[in-house]
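Only one protein chain is missing; all other protein chains are in place.
Our next item is subunit A:
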Amino acid sequence: MTVLKTTADTPSSAMTQQPPRRSRWRGRRWPLNMLLLVISLITVTPFFLMVILALSPADSAGIPQQLPERLTLDNISRMLGASGFIRWTINTIIYSVVSVVIVLLAAAMAGYAFARKRFPGRQVLMWSFLATLMVPVQAMIIPYFVLISNLEGVNTYWGLIVPTLANAQAVFLMRQFIRDLPEELFEAAKVDGAPEWRVFFQLVLPLTKPVLATLGIFVFLWHWNDFLWPLVVAQSDDMRTLTVGLATLRTADVSTPELMAGATISVIPCIIVFFVLQRYLVNSIAMTGIK
């Protein structure tokens, strides 16, 4: 959940005018393709080796001296069997999924109010939301912790989740999207005398599906991969998330293949999200600079 960007107008204008052309650097594509292939291979090699290590028998000589002669699921089943790994996974799922649902709903509501309602202080409030993006989470971690521990929220799910929900990027993107919806739809609903909650649930939410999907991916990834806040607030063994659990495993207690097995399992949801929704992810970064 870092910085936003209203400033990336250049990228956004880029997406609207992709001229159909393939002429650039014609005739040099062979070496360029090869170079790109090499860089891509280097980039994915750590992942590849992580998976191979996770599947290696404990007695193998090990990479890079040699690749294992046979592959085994031993490490994975040992990780799943011991050390509260399942519990960490469940905690991470709760942390990510609950956060996604609440952030999307609350951000859509706020975005609707900002985009479609007139009220005093609207601009000031939107800007003060956005201004909070300048304050890094790390700088607020101490007040967070004091606040949550005073409310007895340490080692609870709500204490873990609630402080991460105030999401200015989400509100801002929802506001932009809802503002650009055709005015006629809202006029029609008004003429019909539809109550506000119906306008919101039957007009706003269905129409904002694409941006909700995109935001959902980002909020999910932020939470799934989050570390510092879960580290300080979820200290007990059975409240740890996957990142905290894996980071605090002692190398004396687990072998490298076991650790890699844990890492491999922990990254599966991200990889699925990535493969299924890559286009959404890539386009929204290019268009909005969301990070």
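Keep in mind that, in the parts below, contacts are C-beta pairs under 8 Å (C-beta built on N, C-alpha and C of every residue); 3 or more make two chains touch, one makes a residue touch a chain; residues count from 1.
As a convention for this text, contacts and distances are computed from a predicted model.
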**Q.** Among "Uroporphyrinogen decarboxylase (URO-D) domain-containing protein", "NADH-quinone oxidoreductase subunit N", "Molybdopterin synthase sulfur carrier subunit" or "Sugar ABC transporter permease", the UniProt name of the subunit that does not appear here
**A.** "Sugar ABC transporter permease"
Q | Sole residue of A:Leu71, A:Ala166 or A:Leu205 that reaches the chain not shown, by the stated touch rule | A | A:Ala166
Q: Specify the residue from the set A:Tyr95, A:Tyr144 or A:Tyr280 that touches the hidden chain.
A: A:Tyr144
**Q.** Absent-chain interface as seen on subunit A, which is shown
**A.** 2-3, 5, 7-8, 10-15, 17-19, 21-25, 28-29, 32-33, 35-37, 39-41, 43-44, 46-47, 49-50, 53, 62-65, 102, 105-107, 109-110, 112-114, 117-120, 122, 125, 128-129, 132, 134-136, 138-147, 150, 162-163, 165-166, 168, 171, 183-185, 187-192, 194, 196, 198, 200, 202-203, 221, 224-228, 231-232, 243, 246-247, 256, 259-260, 263, 266-267, 270-271, 273-275, 278, 281-282, 285-287, 289, 291
